[in-house]
Each structure stands twice: as C-alpha cells, then as structure tokens.
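Working notes, beginning with the structure itself.
Note that one protein chain is taken out, while the other chains of the complex remain in position.
Then we have chain A:
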C-alpha cells in the first residue's frame, strides 16, 4: 500500500490489468461480446445515465479494451484514455468534441500525409477549418491564432521526416491562446517522449504503429491529460454545458479532470461509432508489455543504420535527429534523450529513380505503407503516403521526390545494414 511510483516497464506490463475475478486467468481475457447483461432495470438505467461504472455494449466500453485504455493513460501520465478503431478515428473523435462548424484549429504542416488529407478535406466538409503553421517557426502558430481557434495539433516526432517539434514552445502558444494542445505521439511513444510532461493537454496515438508494435492490428487512442479547464469562456460547450443526450448532465462538472475522455466516449464514440475490436485491444496490449524493450532496440538500430547511411557515397542526405549534425539534434536530446525513434528519411544522389530502385532491391526491408512494425519497412512517400499532396506540400512535409522513408525494425542491425548495402550496390 505504499505510494511508490513504479517505473515505465512495470506500468507497461501491469497497468490496467489484474487477474480475471471469475476465472483467475492472469492474461487479460478477450471479452469478445457485443453486450453485457444488466442486473435489473435499475442497474440498466444507472448505466445508461452514466450513474454507475459498468459495461453496456462494446461500442461504448469493453473490459478487454479498458485494460488497454488504462495502460496507455498510465504510461502517458494522463487521467483517462479512450481506445478507438484507428489513429484517424482518434483524431476525428477528439475534434468532434472541440469544434463547431465554422471553428478553426491550427496544425503543424509536418504531419503524417493521411492526417494532412483528413484535416484538409474530410474535416473541411464538417466546417472545421485547419490553419497550417510551421513547426520550425513556432511564432507562426501564434500568428495563426484567431478568435475562432479551438485547438493546436502537432506531432512529437513528425512522420515521415522524423523531425522533432518543440512541444513546450507550442504549448506556451496554446496556453496563451486558451486552447488545448493536442500531440500525436505515435512515432515517439511514451517510452521516448511524454508530451503531457511538456504541456500537452490531449495525446493521440495510432496504436497501429509502435504501441501495438507487431504490424497486426489497427487501433487508435485518446489520452486526457486532465490539465485543461473546459469551462473557461464558454468555448467548449460540449464539456461545459448541459448535454441534451444525457438529460442535461454537465460533463466537466460531473467528471472533473477526465471529462474530456468521457465526452469522447459517451458522445464521440457512442454516436460516431468507430469502436476498437476487443481482439485488437488484446493484441495491442500484449504488444505494449514489451514496449520499452522494443522501442530502445528500434531506436538503437535506427541510429546505427542512419550512421551507416550517412557515410555511404551514394547517399545525399540522412534526416535523422539522432545524428549529431542534424538540425533537430538539440531538440532530440531535450525531448527524446533515450533515442530519436525509428522512422526517418534519406535521399539518394541518384534522385527519384535511385529511390525507386533501392526500394525494389531490398530483400529484408518490406515495401509497404506502415511504420512501427517489428520488421524493418521502407517506402517512397512521394509516390505513396504523400502522393495526394502537391509538390510544394510534399517537400514542405519532408516527402520530396528523392526521399526514401525507413521504419527500422528490431532485427539484428548488421543484417539490416547488409541488406541496404546490397540494394545500394545492385
């Protein structure tokens, strides 16, 4: 009963999980069920009215998924979390709580290409207007603030170029503007960077990547830091005003410092519907048990591969913030001292054609559109993940035509380097 604060590795294994009360099963059972019986009509009514804790229907809560949620909340240092079907679903659910049609949010230009698409097109059709800012020029966020701004969105380590965002500087802009800072921490994971410690109010992840870690399950999660006061200035009526869906409950008043996570669940997930499958939740939480081991190995391997590439005569440039000559190296040492992650880009002197042939000559690296697998992955973003952006936007987001992106796996680094060597010489 001591108040000892366990380390990251202990939380990665234990947080949220306990032996199953019914069977004693030590691994978390997969509660593959759509629904849960009520004790009686009164119990049903109190669950529907949010008066009791418990399960109704797997679109809203599920005991297997709940273990994943508590575990990621604990690892990030948040008050609560909500798991959903994908990283994109997490972003959709977050913004639905914050924005009314006509509102704005400010987003870093350097984001995963899919997020740039989601913000520019899908969100626009809801009347949610993105305003872009440059993460390498923090005052550009401040200049973008208007009275319609409701949130700021950045990636801690940006996909694809692996650049590091100065989270504390952007958090200061958000605080001054009175809006929450949302950080996509997918590429860093809480093992490398804990955005809440640097001022993030909401953290989102694609669990599909390093957290799940094995390339077998899509998932996303929203972590509530419990740091934002939603009742100030009546800017966030979803949280501060009576909810007609729940007979007039006020969410912040009722749920305090985890009200945002509850709003995402009982309004966002309940009504939009992107629930995570319990089986995926099981696979992802099993992956998280080894997160600290994998993430350290991923980062160490990436550094070794980046160093080797930067000495290769056919390589024009390597963009890895873990290298001491990289422009983000100072930020990497501040925010990610254990390692700069495993996703980075490099360009070849032979340009676009050399990039395409490298990808096709690799034998161990898999050519596919994902990152954060145990296996090493390679892609040419300009023709795939970022292909829908125009040339200028491609270059701005770090996905120019000569750029190849790696996601370095946990194989033996010597084998990865040998594969790159044979492919470059082929």
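Here is the rule we go by: a residue touches a chain if its C-beta (ideal position, glycine included) is under 8 Å from a C-beta of that chain, and two chains touch if they have at least 3 such contacts; residues count from 1.
Quick note on the criterion: contacts and distances are computed from a predicted model.
Engineer: Missing chain's UniProt protein name, "CoA-binding protein", "Peptide ABC transporter permease", "Carrier domain-containing protein" or "glycine dehydrogenase (aminomethyl-transferring)"?
Structural biologist: Spelling it out: the chain absent from the display is recorded in UniProt as "CoA-binding protein".
Engineer: Thinking of the whole complex, not just what is shown, which of A:61, A:91 or A:115 touches the missing chain?
Structural biologist: A:61
Engineer: Of the residues listed, A:130, A:144, A:225 or A:309, which one is in contact with the missing chain?
Structural biologist: The one listed residue touching the chain not shown is A:225.
Engineer: Based on the whole complex, identify which of A:88, A:110, A:150 or A:265 touches the chain you can't see.
Structural biologist: Looking across A:88, A:110, A:150 or A:265, the contact with the absent chain belongs to A:265.
Engineer: Any idea which of A:14, A:176, A:314 or A:338 touches the chain not displayed?
Structural biologist: A:14
Engineer: Of the residues A:197, A:289 or A:307, which one touches the chain left out of the display?
Structural biologist: A:197
Engineer: Could I get the residues of chain A that touch the absent chain, sorted low to high?
Structural biologist: 1-6, 10-11, 14-16, 18-22, 24, 39, 43, 46, 49-55, 61, 63, 65-67, 69-70, 73-74, 77-83, 196-197, 225-229, 242, 246-249, 253-258, 261-262, 265
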